[in-house]
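Here is the structure we will look at, set down as structure tokens.
With one protein chain withheld, the remaining protein chains of the complex are depicted in position.
Now for subunit A:
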Amino acid sequence: MSLIELSFEENGRVLRGIAAPTPSATPYGNDLLRIENFSVRLPGRHGPIHAVRGISLSVRVGECLGIVGESGCGKSTLCSAVLSLLPDNAQIEGQIHFNGLDVQRLSSEKLARLRGREIAMIFQDPMGSLNPVRRVGTQIADKLMVHKGLSRTTALAEAVRLLDLVRMPAARGRLNDYPHELSGGMCQRTMIAMALSCQPKLLIADEPTTALDVTIQAQILTLLSDLRRELGMAIILVSHDLGVIAQTSDRIAVMYSGEIVEEAATETVLDRPRHPYTRGLIDASPDINRVADTLVTIPGSVASLSEAPVGCAFEPRCQAAQHKCRKVAPHRTTTSSGAVIACHFPLGMSE
């Protein structure tokens, strides 16, 4: 039986058994994940850090959503929140619904099932994300034993198949290796194999290629795209690298200072960016076909997440800023094409 068939069968069972959508889930339509007006405040040394500020976002079944933004704009905090992995002292507002389930209100048992079977996550540092004193095969098998009730022998056999699925060279021989015996790319493949082991409906990839060489980065991104097609799972791909996002995503959400400033289909964002920050990100991406003496940058630095801005958070760095931007925070508006933008003076409107 192929994994694809298995996964659908499994999904059906999961839907009935664990994640049975409540009637209120019907209006969600195709939305697998729906984040509504979500805010996170984390305690910091100098007062609370407002890492996520009223974000609304949804991910459809089988879709790849790219979230792009500079370091420290709250991307990882948002990802951790989806799996309810934030520290206990985080102050949370708003809601996250997955498949009709309110993620923050799940019992610890249901939360463990959600984390294991429904939503999987891979991280920025693949070497540091695997337990250094446990064999990689055992780490994959542990998850299968817990969530699928397999015996250790069966689980290890399944681990080989999963490692094959993620194109791990000489998969069988890798089972008994420790993470320090693998390269960074192989560690990330192991993480992906572990993530896929219970056929999740959503994979959250938080900067999955940042710690890897460029060639390995391309391999991992191709692998993720292939697996998404083969398994029909949705992906949230987070990166600070617009190139990485552009290559893989159907839709892009641009994050700045804990907010989503622009959200639209990938081509729309790349061809006709509306927010000055998005424009800046695109211009700042080095173009291999262009020899440049100086690299284009966005002036200024990322806004501090501790102070709440009165006006637009991007205003101090924005070349198109006007008086209104300093006084009034822009609201999110949805354009006729379905794109969402939070800017008083979107690009391409006056021209």
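Of note:
To be clear about the criterion, a contact is a pair of C-beta atoms (placed from the backbone, for glycine too) under 8 Å apart; a residue touches a chain by one contact, two chains touch by 3 or more; residues count from 1.
Methods note: contacts and distances are computed from a predicted model.
Comparing "Peptide/nickel transport system permease protein", "NADH-quinone oxidoreductase subunit C", "ABC transporter" or "MoxR-like ATPase" against the UniProt entry of the hidden chain yields the protein name "Peptide/nickel transport system permease protein". Only one of the listed residues, A:Gly94, A:Gly116 or A:Gly243, touches the absent chain: A:Gly116.
Listed residues A:Ile96, A:Met194, A:Val261 or A:Ile298: the one in touch with the omitted chain is A:Met194. Residue in contact with the omitted chain (choice from A:Leu33, A:Leu83, A:Leu175 or A:Leu305): A:Leu83. Only one of A:Val61, A:Val146, A:Ile282 or A:Ala320 touches the absent chain when the whole complex is considered: A:Val146.
The set of subunit A residues touching the chain not shown comprises 83, 85, 111-117, 120-121, 123, 125, 128-134, 142-143, 146-147, 178, 180-181, 191, 194.
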